[in-house]
Structures are given as structure tokens and as C-alpha cells.
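Missing here: one protein chain of the complex. Every other protein chain is in place.
Letters A and B mark the chains as written, and numbering starts fresh at 1 in each.
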Amino acid sequence: MEERPRAVLLKFPGTNCDEETARALEVVGFSTEIVPISALTTEALDGVKLVMLSGGFSYGDYVMSGRLARLVTEQKIDGALKEFRDNGGYLLGICNGFQILTQLGLLPEGSLVENTSGRFQCQWVKMKKQADCPFLTLLPDEFELPMAHAEGRLVTMTAEDAEKYRENGAAAVTYNEDVNGSFEHIAGLQDETGRVFGMMPHPERFLYREDHYDPDWENPAGSDEEKWGSGYYLFRSLYESVTSSN
Amino acid sequence: MSDSESILDQIAEAPADHYRVLKISDLDGGKLLELSQFMHLSLSEEDMLAVQEIYKDWDREPTDVELEVIAQTWSEHCKHRIFGADIDHEVNGEKEKVKSLFKTYIYDVSQRIFDSKPGFVLSAFHDNAGFIKLDDNLAVCLKAETHNHPSAIEPYAGANTGIGGVVRDILGAGKGAKPIASLDVFCFGAPDTTMDNIKAEDVLHPLGIMRGVVRGVRDYGNRMGIPTVSGAIQFDNSYIYNPLVYCGTAGLIPIKYIDKEVGAGMKVIAVGGRTGRDGLHGATFSSAALDTESHESDQQAVQIGNPIEEKKAADFVLAARDADLIEFITDCGAGGYSSAAGEMLEECGGTINLDNVTLKEPGMVSWEIFISESQERMVLAVKEGSLEELQKLADLYETELIILGDADGSGILKVTHHGETVCQLDCSKLHTAPTRHLNAKWELKTESVDAPAIDKGGEDLKSLLSDFSIVSREPIIREYDHEVQGNTILKPLAGASGDAPQDASVMRVDGSEHLMSMSVSILPEWGKTDPYAMGTACVDECIRQMVASGADPDRLAILDNFCMGNPDAEEELGALVETVKGIAAAAESYGAPFVSGKDSFYNYFETDEGPVSIPVTILISGMGIVEDASHVTGSSLRCRDSLIVVIGSTESELGGSVYARQKGLTNATVPGTDMDAAMGLYRKYYECVKQGLILSAHDVSEGGLAVTLAEAAFSGKAGLEIDLSSLPTGEDVSVAAMLFGESPSRLVVEIALENLEKVAEIFEGQPFAPLGRAAGEHSNLKVTRGDDVLIDEPLDELKSLWKNGLAQYY
Partner (left out) sequence: MRKTFEISDRYIEPGHADELLYEPLGGDLTFRRTRRYEIEFKRGKSKLEAFIEKTLRDPISQELHEGEDPALDDFSFVLEYGMKPGALDLEKEAILTYYRGIEDPGFELKELSIRQRIYVFGGGSDKSDRFIRDICNYAIHNWSVIQG
């Protein structure tokens, strides 16, 4: 049997989407290990193809979302994640994971702040692909995912920075509407290598067709793929990118 | 009060700074009561005399630690003594004696159901939560608690410690269950209450309570990563002073981890948060009524939850369980270590060493440490040989582990501190509080009233859809992460547009083919005039919602959570007794056992204008097994040319309905529930579900048939053309009752045209009729009766009223 590419999912105190995210990774073909941050060492990344940062509230996110998770990660393994990326590794951050990747400086400069509504928003959102991105290849141009966050509004130092991200493809995916006040409706960012991607909505929550709120949702990929939801294709795209880049 | 300060000093002998021996043997009843009040023990004179007797038998005096332990154990909160009381009850002039409401109407009824369904209920009443069998390997459990008094004083903190507490109940169920879904049910005053309608000082405005409570649930539940999927809110002025906050959580466990036992030689350990003075006197506090003074003086009782502390403890517990390192576990709730250790060591006995407890602040005395209810702590019994591995897991998940003591088989609970024994109690004595004797009385005062004529049905419908009891809960639901864990298949808001209401929620369960349905029902308006009918209807609605969602009607279990005002007032207790009889009758008819329950008393408040009690309020929450994902059925219209059928009979009674309240019909007769007939219908409905004949189904509840139809159509798929001419009804049913009456046991069901014959055949001889169709050609809700047009309104107008009703307040 073919060996599965290995993924490591970092679990901070307060990380809470680890199990369903690990499930999604397993379903598309990864072999996934959940590693609590207390046990993280540089060596833990040896032979690993993907570092996954899942959703949750790392350390409660009381200071600022993702801030303490970043500082503790740096304490533990310093710049090892940058090195991991430079050596061809992939990093995916969902929701709190996106916030942490942003804090770690692994994504184009930006910050995820309180939604303009001032509320936590658990709802489904329609999104558009805006650039080629190894994490999105199998998704149609428009797709829908659930989101659930209070701090998902992407802001940049100046409004021009966000516009630039739209132009240069860093803003790989946008919301169709203004859902949380994100500059340029940005929902997710990728880095220059295309191997680091972060996004607020939760693909792991739409792994299966039955996860959709509408029982009559039709998979645009057709009836052969009836079982899957849009989130599946994100993880599967990632899997294919990881395995083909070997 | 004047010399109460001295009572403790008068009788205290102080062997050490950290504990005292109290000479109670010579005190008379009055002095004993004074002592109880001074120490905030919440024990009555009778209780204190019983304590005195126990110590006379033992021929010694108690320590302060022991008195605190007994008070905690006997307090209403812990032992539900009113549910165990002997009650002389009089209903409509007929006298009867009830020996223990719990035993007669909850326990015995459930035992009979367990016997009739062997292997279904795997554990009930003795553990933190009751378990039912999901499949050969897995079981699910559900527990609900109230956190009313703390939420009245500090809503945010009250709600977040409420949810934190019930989550720990689940973590402490069996050898540790995984929390997989939460429910939250609230009763508040109306959000538009004006300040001058609040007749007491320092009472928080209902809107402040609502916002605080919702944020408290949000900030704790979301951080714990438990989807909040089910809930309800009732608004009524009787809840202004005593809001009700019910928190419930469901758990999942491998069946092999349900049974647990403490044995001699095991180590007792604790994990999670530290112990502080912040958690003193919560258990006894919730057994006493609120008044303005309690808002000022009970600041000590307000704790704020720390969800990350609890999340770390939860991660530890589940990892330790999966490594089979846990022999026994329980939560540290009301009564703190004293009740956790008491529960754990009540048969086995053992020693707890308070010197090992890590404290938030120095200088705490023995009783403070032992009964402190500081949050986020779990207590476990483990094999000594497992300690090393457990410590590794604690380090891995960054939670603190302490060794509290040993279980030793002596049957004695011994507590040591600074090298001295500060408590030594025969555990078997701890759990036998004196039986209380109470009087109850209920008289049904309802009467049949003439139904108003319907001339502007559309206007009536609009005013119902804008009523606080019916408007969309969307602004609140969206603040809760209801999809974390990625298993919420039937979400609280769904349908084609993702924002239409659903009856029950359905959770996929990792590792099983089967799913779990959850629902709640709470109908306090009914109970004001007919508590028995409230009881039967609540059970019916809870069950009906789960059945509608695709659950097997023969694999359901329910919980009873009561709240009431003053149990010493005969009428109020009478209403409680009648409610209990109602839920018991319904549970037995439906074969849905109670597997857990809890009660909250003294929800009354001394206002400037006299005492205000809440109406007796019962929350029935339920869990049920959905056999297959293909059975999951939502409440929203799915197709354009489907048929709409109604199942169940519409009766004439309007009592308890939102319509009756809006029209000012007081004391109108409340509809009864024909439970056997209903169960027959549900089984037939399930037959249709299994054959794949049902597109959608919505239960008829608040607002009646018209509101149900509108809500189903809020998916935006089609308009509706409905004709009530063939509506199955009882005798003399008015048009008002057809449209807006709330007779139980009814479902509005959508089926495909080609399946009508099959479905009709299944329902042969039952109250069943096609009423109309989903209309592709317009998007109105049109309801006629023959040639009479009763309602013809654009659905988008109706939906916008319904959807925005609460948005302006939350």
C-alpha cells in the first residue's frame, strides 16, 4: 500500500476543531497526528508534509486571537515553521489557525480583528476563488462553507495593502458579500510559495453533502461525487498538491 | 440577628486555627437554627435537631467541617428533598397522599419502562447523567441543570458557570463522557419591559439578563468547542425577578466505560483549576429565595468561569479514559470536594488530605477548602500504578493534577489538614436527611370560552409571528457555534435559505451508523391554569419533535427539570404535584423513560409590592436515536409541487395558546393530550420515514397551524395553498382554534404527490388529511376554508416580521 503523507495538527490549550479537522485530513488521504503544543519539538516536524492549525480559541484568545499561540510556538520551536515551509512543507490554518499563521508572519501582513457586527457569527457564507491556489484547485469558482468567528475581519496596515493582495493573488478567496467587514471581502490568504494558506470559514464542517443546511443541496461536481461537500475538495486539493509535489 | 455573631463563638472550641469543634449538644432548637443561619448552612430547625441526634448517638460534638459537609449534603440542591417529601395533596377537592414525588412518578415509572425495553437504558439516576444505548459499542447521555439565582445576580458569570457545570457533569458521567452538544433554555421578562415595571431595587433589566446570559453561554460553550444546538426562550413578566437559565449537555461514551467503582487502595486525585474562597456557599445559596439584599450581600457567590481551564481538564479526562486509566470520576460541583469525595467514598470510605490541595489564596481554613465550589475541577479515583501515566497526560494537556487522598474500604470519610483529623463521618449517615412533610392543593379553574370570530386572519397571524414567544431566535442562535465538532446534521436554522426554524437537532456520532436527536419543550403558559396538561403536552412536544426529525419513537429518553417558587405555599406545590403527575403519565404512555432530572426551588422574590413567584415551570428535554442518516427530516418546505398533509386531530380548546394570551382569553380550557393515540400516530409516521416517504415535517406548537405553515414555508421554496375543509378535528372546533389553537400531537408534513396513496394507507383510520400543496406559482401563504379566504399574505412580509422581532433587542 502506498504510504500516506503525514500531517501534524498542533493543539493548543483551547484548540477545539482538532478532531473533525483530523478526520477531514484522514478522509482525503493524510496520516494525521494531533500534537499538543507542550510536546512540540522541531524534530516532530521531521518527515511531515503538512502542518495543520485548526480552529478553536488558543489560550482563550483573550489578549488577541492567535497572539499567545504564536508566542508559545516561537518559544517552543522558534523559526522552525518558516524553515519547514522553505523546505517544501505545507501549512494550513483554519479560523483560529488562520489567526495564528497571520500572527506568526507566515502569511502576507494583516490582522484579524473583531467583526464589524461586534458579534460572534455562526453562519454559512458564499465565497469566490480569486487566484490559483494549491488548496483550492478542485473547488468550483464559487462555493459555500460555514463560518463561526467573532474576530474574522481581515485588516491591513493600509487599504492599499488589501487591494494589492487582491491584485497579486495573495487574497486567494473572498466572500461574495460583506459578512464581517474584511477589507476587500478577503476570506483567506496564501503566501508567495502557495504552500501556506489560511482562511476563516471551516471546510472540515462541510466534509459531507449532508452537512449542508439545505437537504436538497446539489454537488456541482455531479452525482458521482454525491457523498461529498465543498470542504472535502479543499482538503483533497491539498492532498493532491502535497503528493504531486514530491 | 443581634447576638448571632456570638453564637459560633459561644460554642466553638478551637483546637487549631484551621478548624473548630462546635458544642451543639446542649443547644435548643432556636439556637440550632441561629447557628445554621449564622453559618449559612440553610438547614431548618428540624434538620439541625436531627444533626444533634446523630452526634448524641456518636457521643461527641461536630467540627465545623462536618457541619458544612452535612449541610451541603442535605441542602435542597444536592438531595432534592422536596421531591422526596411526604405530601398531603388535594386536587379539585379530592385528597391523596404522595410518598415521594420522585419515587412514585419519576423513578418507578421509569423502572417500568426500563423493564419493558431491556438493554435500552444503560444507566439512570445514580450517575451524573443517564445513558441510553446508541449501538453495540456506544451510548449517549444527557444532563440539564439550572443556574437561576447566580444568573439573576450576574447573568454573564451565572450562565457561563452554569454551562461549565453541566459540561463537567458529562465529563464525570461513566468514566468520562465526551460532551458533543449543548442545549440552553431561558425564561426572561420581556425585553421591552420598562424600568418602572420593575418593582424592586437592584434588579437587572430583563434585556440585561438576556444579553448577559447569551454572552455567557457563547463565551463558555464556544471556547469549550461544544456545539449549542438546541434551545428555547420564554418571555413572561413573572420571570423578571427570577429568570430561569437551563443548561444541558449531551455526551458520548463507549459502553465499556459506563460502569465505575471505587475500591480500597485506589488513589483519589483532582485535576483542573485551583481551589479558592471564590466558590463558597453556592449550594446552600441556591436553596434560598432571592431578595434585594441577596443582590448586595452575596457577591462572594459570583464566580466567573474559565473555559480554557475546563477545556484542558476535558482533554485530559478523555485521553485518560481512552487509555483506561480511570476507575471512577465525578465532577466537583455544588459542595465542592466534600460532595465529590462524599459521592466517591460514600460506600468505600477513605481519607482526604487538604494539605495537598493547591490554593488560589493562602490562609484558607479546612471547611473553606473542603466545600469551596471553585470551578473547573474534576475528582477521580485511579489505581496507584496509573499515577505516573496520568501525570504525563496532565503535563501534556497543561492541567494541574493533585493527589487528594486514598480510598481505604473503612466506610468512613476522613479529612485531615495540618496533621489533624478535621472531619470523620460515617458516610452512610451523610445521605439520610430527614423526610419533609408538606401540604399541596390544586383546583382547576379553567372554563370553556367562546372563540373570537376570525375576520382578519392575516392580521392575527402577523401579530402572532411578531410575538416574543414566536419570533426567530436567529440573533442568539448565530452567537453560538452550533457546528463545531462538524457533526450537526440538522441545524437549529436550516431549510433552503438556511434561516428557517427546526424542531429538533440531529447530531452525527463519530464511529456509529446511528445519530442522536435532541429537543426541548417548555410551556409555562399552560401550567398557569392547568399544570397537568402542561406536563403531558411538554412530554408530547419534546417527543414529537424528535420523532419529526427522524428518531425512532421507541428509542427516546427524557429529562425533567423543574423550577418553582415557594414549595411551602400549598397552591404552588399543588401545581408542581399536578405537573409531575402529567409528565409521569405521558412518559409511561410514550414509553420514554426519565433518565435524569433536577429541580430548582425558591424562585420567588420579595418586591416592593409583595412576593412574586415564577409559575411552576417544567423543561422536558430529550434525546433519541436516529437509525440512519437518510431518516433525518427537517422542518422546512423543500419542493414546489409537493402535498401538505396534517397528522393529528385539532381540538377546540384555546387555553395556553399565544393567540389566547394576545386576545386576552383568561382561564380558557387548555387542550389535553391523547397520549395513546399520539404514540400510534408517531409510530406510523416513523413507518413513513423509514420508507423514505417524508420530505419535511414541522410540529404544530406555539401559534398553531397557521404559524407552523408559515414557518415551514420560510425556506422560500414555494408558497402554500391550504384548505381547512378536510382538517381532522374534534367536535365544535372554531376557525380560530383551527388556525391558532395549540392542540398537541399534530404534525404538518410535506410529501411527494406520488406518495400520497402509500402514506394515506399507513395512516388509514387515523386523523390524517391532505390539506393542500406547495404552490410554485406564487409565494403567499394562502389558507382557505372552502370558499372563505382566511389568510392570504406574502411570505416574505411574514418572514421579515418573524425574523426581525428579536433583532432590535439583541
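Definition applied: contacts are C-beta pairs under 8 Å (C-beta built on N, C-alpha and C of every residue); 3 or more make two chains touch, one makes a residue touch a chain.
These figures come from a predicted structure and were not determined experimentally.
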item	value
Visible chains that the absent chain touches, using the contact criterion stated earlier	A, B
Candidates B:23, B:40, B:205 or B:758 - the one touching the absent chain	B:205
Touch with the omitted chain, as defined above, among B:27, B:48 or B:157	B:157
Contacting the left-out chain in the complete assembly, out of A:60, A:215 or A:229	A:60
Contact footprint on chain B, counting only the chain that is left out	153-154, 157, 194-195, 204-205, 207-208, 277-278, 295-296, 298-299, 302-304, 306, 308
Footprint left on chain A by the chain that the document does not show	59-60, 62-64, 67-68, 71-72, 75, 109-111, 113-114, 116, 118, 153, 155-157, 181
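In the analysis below, only the chains that are shown with their structure count from here on.
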item	value
Separation of mean Cα positions, chain B and chain A [Å, integer]	37
Footprint of chain A on chain B - complex, ascending	218, 222-225, 306-308, 311-312, 315, 395-398, 477-489, 491, 493-498, 508, 510, 629, 632, 634, 638
In the complex with chain B, residue positions of chain A that touch it	11, 13-14, 16-17, 19-20, 23-24, 36, 38-39, 55-57, 59-60, 119-124, 146, 148, 202, 204-205, 207, 210-211, 213-216
